[in-house]
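Beneath this line is the structure, given in structure tokens, with notes to follow.
Only a single protein chain was left out; the remaining protein chains are all shown in position.
Letters A, B and C name the chains as they come in the text, with residue numbers starting at 1 for each one.
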Amino acid sequence: MDACGGPLGNLTAHVWLSLQNSMILSAAIFITLLGLLGYLHFVKIDQETLLIIDSLGIQMTSSYASGKESTTFIEMGKVKDVVINEAIYMQKVIYYLCILLKDPVEPPGISEVVPVFQSAKPRLDCLIEVYRSCQEILAHQKDTSTSP
Amino acid sequence: MCAQPVTDTKEAKWQKVLYERQPFPDNYVDRRFLEELRKNIYARKYQYWAVVFESSVVIQQLCSVCVFVVIWWYMDEGLLAPHWLFGTGLASSLIGYVLFDLIDRGEGRKKSGRTRWADLKSALVFITFTYGFSPVLKTLTESVSTDTIYAMSVFMLLGHLIFFDYGANAAIVSSTLSLNMAIFASVCLASRLPRSLHAFVMVTFAIQIFALWPMLQKKLKACTPRSYVGVTLLFAFSALGGLLSISAVGAILFALLLVSISCLCPFYLIRLQLFKENIHGPWDEAEIKEDLSRFLS
Amino acid sequence: MACRGGGGHGQPPSATLFRVSPGNLSTRRTLTHNICMVSDFFYPNMGGVESHIYQLSQCLIERGHKVIIVTHAYGNRKGIRYLTNGLKVYYLPLKVMYNQSTATTLFHSLPLLRYIFVRERVTIIHSHSSFSAMAHDALFHAKTMGLQTVFTDHSLFGFADVSSVLTNKLLTVSLCDTNHIICVSYTSKENTVLRAALNPEIVSVIPNAVDPTDFTPDPFRRHDSVITIVVVSRLVYRKGTDLLSGIIPEICQKYPDLNFIIGGEGPKRIILEEVRERYQLQDRVLLLGALEHKDVRNVLVQGHIFLNTSLTEAFCMAIVEAASCGLQVVSTRVGGIPEVLPENLIILCEPSVKSLCEGLEKAIFQLKSGALPAPENIHNIVKTFYTWRNVAERTEKVYDRVAGEAVLPMDKRLDRLISHCGPVTGYIFALLAVFDFLFLIFLRWMTPDSLIDVAVDATGPRGAWTHQCPHRIKRREKNKMFKAR
């Protein structure tokens, strides 16, 4: 650097600076894009589905903004009940639907609580509707499994 | 009881009890409300001259600090030879030591059970350690700037004055901390002196004026108050004189400080007592007046 | 903890309304309130305030009101819980600063508290304990939101030292526009009126209560060959543990047939242990350590005399509990203690070792001469004194009165703060009140009240819990609560 003094040195320094600037810029853009992709792929949930199939199980699907889907299926044999619960969430108190799983060791106990619609967080009236239909199916299930 | 007819309620007398249902609403305010309120029951009456006499402890301590700083200045300037100071200090210490026992005719010594051998041992320890460490002290703060040392010393001497045991019963008082801060300041200042002998003499002098002198003072004050006042006045004037030889402005300011502490502050204390309004009542937390430590010792 | 009732699954509401038991129906009133109790102190923490809130809430629920409790999270216990009879408790995730009291910034709790007040349609905020920062926060926010406020003071404060000067100023600010204040004894009322510079007309005295069925005497549990003195208190300076350390050797030297049982834990326990070692009283002074509330009765019934050495006390529950168990009570004459029990049931002494020893000797003499009434008789007298139903009735009257009052609008509130709390403090807190109001407007703009789901009532006139078979749930919940303790 010190070999080429005068205007030439100045120029090279300038070019180098602008090059470095553009590199920084492109790196910033790249990182932002990467972050955005990551956000769309891992964080932003577009749609959540709850599928309850009589005598088979409950399937929860959440599809991300990038199109990735993640599915969890819970067999009916493990489901103890579906309930609406309240929780303090951030600076709010919300209602949420959750699935209670049976404890395999101690049947009347609950081993796990699986919350449903974690990102959508629907309001109570909507939850009640879902809850009623879930209860209908669960009640039907219980009737048929105990009667024969 | 709530079912009693209304005519009775007029005659029923309100009682300050909770266990009876009384025919009054819950938010009823009786004439006896707040009748147990007392004001200023623990307020003390102060005598002006008594307060002035008590303030002499503060004066003494201020003067001690002043004398110490003046002596240090003389040493630093080379106006005072260390031998001379050491000799004077030794002589005055011996006189003080004899006085200490003479004032109460050795009663305090008997009570504490401290032997003369222990005193000698302490004196030896002081002298040996100070003498042994004085070369270290000399080089200790070489690289530290003089301003830092001055700031530190001022801070430590102020701390010494704040935490000194003036006889008040407060949480902040800690005679140990006070003495330690004074020694720290003296070590800092001594390290600025030109030779290690100077440092040694300075630290010895600090011990005499900050540790031994207050002990003698306390005894003087307790046994012969009149001579104590005299000693205080003498000490204050000598400190003022020493300061005057360095700086006239400083001496005037110091004299003003002494006057304000010994005369003005007691006056204000007595005046402000008139505005005191302390509320007492049955809700106060009871104080345990007895000394309960006797059960444990 | 699930809200099964919330789904209203299958039960037609008209059918269940008639299933309410007749006893319940008789106490149901036309005017019911939605009450929110706020305090930092609640179960699983143990103490007088905690049990006061719990018992009062239970009795108010019984009388047909809707009651919820808001407190801060205790360890793992956070979120929303239901206790006996559908008493809903919000354990809010707020940071605890000192002595189980939350840190306050005066604003950070507003979003959550406002959300709860709106979704539960609360009409009256009832805060407890002047030590609780959350209670004061809630009062402040409730007044900003235009809700009626009631405050219960459970403690006494001096006026002499710096800390009490500061706290008294804060109490003045907090209570200057509170609708009504409840104190637990007349002494406490005088204290609170002086501290907060209040009009005594808006201060009611409603004592605490004990559940007399929990504290019944059992004379067979105690040995009549020796005299047993029971002390149950936290071992701290304010409870006079230092006095106790002086009394124990004095009395034990005088009476060889006398034992002490001391229940409770605290920093002063060490001096009791030292006294016990020094005077070789290991077999006569029994230190039980921390007691659970349900064990207190079992300890009390083992003794003949109950000793209370408190140095300050607004309303001493411990002596009422002891008297209810049929013990002769010896206590210091401090605070509201002289108001609590009639003279024939208590021996009052000055707070000094000498006076307390004399009181104890008098009690021992009475005991030996048989001048004391039987425990059963004492119990029968005491059990009529303080009941939670009575407390709830009287509190309800306060609510009725408060519900009719108008809440000060913002401008009047600011005027009152400035005129009532002194020039500096008044302006500062008026400014804070304005900030709070602006914050509330911002929150209302962020999440309008219409977007907040109305909570399903657990208690109250439309409560889901009152419509279900209460007994089954009661038992289950009770078990759960005991486990938590």
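Methods note: contacts are C-beta pairs under 8 Å (C-beta built on N, C-alpha and C of every residue); 3 or more make two chains touch, one makes a residue touch a chain.
Criterion: contacts and distances are computed from a predicted model.
For the omitted chain of this complex, the UniProt record lists the protein as "Phosphatidylinositol N-acetylglucosaminyltransferase subunit Q", which is one of "Exosome complex component RRP45", "Phosphatidylinositol N-acetylglucosaminyltransferase subunit Q", "Actin-like ATPase domain-containing protein" or "Centromere protein M". The chain not shown here makes contact, within the complete complex, with A, B. Considering B:L37, B:L90 or B:V144, the position touching the chain not shown turns out to be B:V144 (whole complex). Considering the full assembly, B:L179 is the residue among B:L18, B:C66, B:L179 or B:I279 that touches the omitted chain.
Against the chain not displayed here, subunit A makes contact via residues 51, 53-57, 59, 61, 71-73, 75-78, 144-145, 148.
In the full complex, subunit B makes contact with the omitted chain through residues 122, 125-126, 129-130, 133, 136-137, 139-145, 174-177, 179-180, 183-184, 187-188, 203, 207, 211.
Just so it is clear, only the chains that are shown with their structure count from here on.
If each chain is drawn as a node and touching chains are joined, the picture is a simple open line.
Centrality annotation: C (chain centre taken as mean Cα position, compared with the mean over all protein Cα atoms).
With respect to subunit A, maximal separation of chain centres occurs for B (centres as means of Cα atoms).
The centroid of the Cα atoms in subunit A and the matching centroid in subunit B are 68 Å apart.
Interface of subunit A with subunit C (complex): residues 81, 83-88, 91-95, 100, 123-124, 128, 131-132, 135.
Note for the complex: subunit C touches subunit B at residues 156-160, 180, 185-188, 190-191, 193-194, 200-207, 238, 240, 242-243, 245-246, 249, 271, 274-275, 278, 311-312, 314-315, 332, 334-336, 338-342, 351-354, 385-386, 390, 394, 397-398. Against subunit A, the residues of subunit C that register as touching in their complex are 1-4, 6-9, 78-80, 90, 92-93, 111-112, 115-116, 119, 447, 453-455.
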